[in-house]
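Quick one: this structure, given as structure tokens, is what I'll be asking you about.
With one protein chain withheld, the remaining protein chains of the complex are depicted in position.
Here is subunit A:
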Amino acid sequence: MTSANRIILIVCSLALAAVIFLPIWRIELDAAQYPEGLELKIYSNKLAGNVEIINGLNHYIGMKTLHADDFIEFTVLPYIIGFFALSFLAVAISGKRKWVYVLFAAFLLFGIVAMVDFYRWLYDYGHDLDPNAPIIVPGMAYQPPLIGFKQLLNFGAFSIPDIGGWTFIAVGVLLAYCTAREIWLSKKNTSNEKHQF
């Protein structure tokens, strides 16, 4: 494993540690009456932003109120991210190429599972509506987009990664780069019958 890659992994480890405390995802809501916009920030361990105002508005369409306590994710997520931060550090210290591959596979899997979980979460909230809600538009669901923009009645919902999410993505990209580089190097080494390690 190159020392450059080891440094990258150490940087990634620190970045992941920071993600525990940074907002990971952000859902922005815009409506004529809210020129200043409303914002829902999703951290690894909590919800922040205009949660109460959004809950208040959502009762018109019968959406369940958002409470951090209802999500097991907020309990386990900081530990998972912490575990990854330590793993990045451990792999960097060990310097073993094989562990880079394992780490990449685990990180990718985690990313996919996390996004699937997030989608399921949005789907439930958007579809599980109180049949006694004041406003019922036949056939209308209020699932915010996983990423990008969607108009939900008078609200435009814009969903994007926040600083923590972008960091997470950047870590993934850097890990992918390290992995690819190590694969390339290992192939080159095998063909050259030479060990660089």
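A few comments on the model shown:
Please note the rule applied: a residue touches a chain if its C-beta (ideal position, glycine included) is under 8 Å from a C-beta of that chain, and two chains touch if they have at least 3 such contacts; residues count from 1.
Keep in mind that, in the parts below, contacts and distances are computed from a predicted model.
Only one of "Nucleoside-diphosphate sugar epimerase", "Sec-dependent nitrous-oxide reductase", "Phosphate-specific transport system accessory protein PhoU" or "Amino acid ABC transporter permease" fits the UniProt record of the hidden chain, and that name is "Sec-dependent nitrous-oxide reductase".
Within the whole complex, the absent chain has one touching residue among A:I80, A:I147 or A:I183, and that is A:I147.
Listed residues A:L22, A:I53, A:A133 or A:L185: the one in touch with the omitted chain is A:A133. Where subunit A meets the chain that is not shown, the touching residues are 30-33, 35-36, 132-135, 137, 147-149, 151, 153-154, 156, 158, 160, 166, 170, 173, 177, 181.
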